[in-house]
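Heads up, one of the protein chains got dropped from this complex, but the rest are sitting where they should.
Moving on to chain A:
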Amino acid sequence: MPIHEKTLIRPENLVTNDELVIDGVDVSGHWSTFIKPRTITDYNEAMQEEIAALPGGENIHRCWQCGSCTNSCTMNAVNPEFNPRYWIYLIRQGLEEELLRDKDIIWQCVSCNKCTYACPRDVVPEAVMKATAHWLELKGHTSESPSSVFDRGFTDNVLKSGKIEEGHVLRIFFWRTGQPLAPPWLRDLIAGLVKKFPVFYLFNLLKTAVFRPKTRGWGKTGVAIEDYVRERHAEQAQALGLSGKGGH
């Protein structure tokens, strides 16, 4: 299996002139292909430390760039631009601007853990991807991703009741992402299911929608977790030099 490489030369920096004479020598056409020089002066030296301060980013310093993560990556097979090895390299070098070019796809990691399985250095690339996506949001480089919106709605439901009600989590997700109704394909599917009329199932779904499932004696537990999360998020905001707000 090949190690997936990524060229650092961008297509827009390759220049070919049809007619060009340099020092009296005609170098038109093929012989005049140049790479525009690119100088990086702005290294973000704090970036690695900041990402390492977020949950999951702890082991990023251990990476030795073998590429096993990208090679095994589910998302890389879907989109070759999805390249954990490359992003870890950029973070460790402090190449923030380069990382920001991919800021809108990093959250797409599906947490299949193939990278974690393959990594010989226990970097836990899956968790590093989550920490990086999180960092991008906290720093204001991206708005909250659909995945984060979902995670937040889900966790709110767990902290409140101890259990989740899937329908409720979905409704909150569609509402918060500005889709007041479920997407049409999902509605078609539900309509198809209702036609078959599996009594037990429909009754069960209705029951959980009306009487939200709740863990008995949960109250204190939810509060204890909320306190803990608030404290941790304040610590993380401080590590990232963000004043006051807890992040979420």
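A few notes on this one:
In the analysis below, a contact is a pair of C-beta atoms (placed from the backbone, for glycine too) under 8 Å apart; a residue touches a chain by one contact, two chains touch by 3 or more; residues count from 1.
Simple rule for what comes next: contacts and distances are computed from a predicted model.
Remark: of the listed names "Cell division protein FtsX", "AMP-dependent synthetase and ligase", "Heterodisulfide reductase subunit B" or "ABC transporter ATP-binding protein", the one matching the undisplayed chain in UniProt is "Heterodisulfide reductase subunit B". Screening A:Ile22, A:Ile35 or A:Cys112 against the full complex identifies A:Cys112 as the residue touching the chain left out.
Considering the full assembly, A:Ser148 is the residue among A:Asn71, A:Gln93 or A:Ser148 that touches the omitted chain.
Contact between chain A and the absent chain runs through residues 55-56, 74-75, 78, 108, 110-114, 116-117, 124, 127, 130, 134, 145-152, 154-155, 158, 162-167, 170, 173, 183, 185-186, 188-189, 192-193, 196-198, 200-201, 204-205, 208, 213, 215-218, 220-221, 223-225, 227-229, 232-233, 248.
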